[in-house]
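Please read the structure below before turning to the comments.
With one protein chain removed, the remaining protein chains of the complex are shown where they sit.
What follows is subunit A.
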Amino acid sequence: MSKKRFNRTSKCRFCRMGVEELDYKDTQNLVKLTTNQGKLFSRKRSGNCAHHQHSVKLSVKRARFMALLPYVA
């Protein structure tokens, strides 16, 4: 239905994987997208495109609100 963005040469891991949006409930994956201190990686550091960096940020913030992820470690 929805057109998947798929680009082999993209710097953004989610574009490469064809992932549209992240899920705030997917704690196991989200934890890999934060530092040991539970902070978000910068866009530059993560290599995410604007769309996916926004999606990561929103998901991590939602997960924090529901105590699925820490605000600070």
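Throughout what follows, contacts are C-beta pairs under 8 Å (C-beta built on N, C-alpha and C of every residue); 3 or more make two chains touch, one makes a residue touch a chain; residues count from 1.
Assume contacts and distances are computed from a predicted model.
**Q** Out of "2Fe-2S iron-sulfur cluster binding domain-containing protein", "NADPH-Fe(3+) oxidoreductase subunit beta", "Metapyrocatechase" or "Small ribosomal subunit protein bS6", what name does the UniProt record list for the absent chain?
**A** Going by its UniProt entry, the chain not pictured is "Small ribosomal subunit protein bS6".
**Q** Tell me which stretches of subunit A touch the chain missing from the display.
**A** Residues of subunit A in touch with the missing chain: 2, 8-9, 11, 13-14, 17, 19-26, 29, 32-33, 36, 41-42, 44-47, 62, 64-71.
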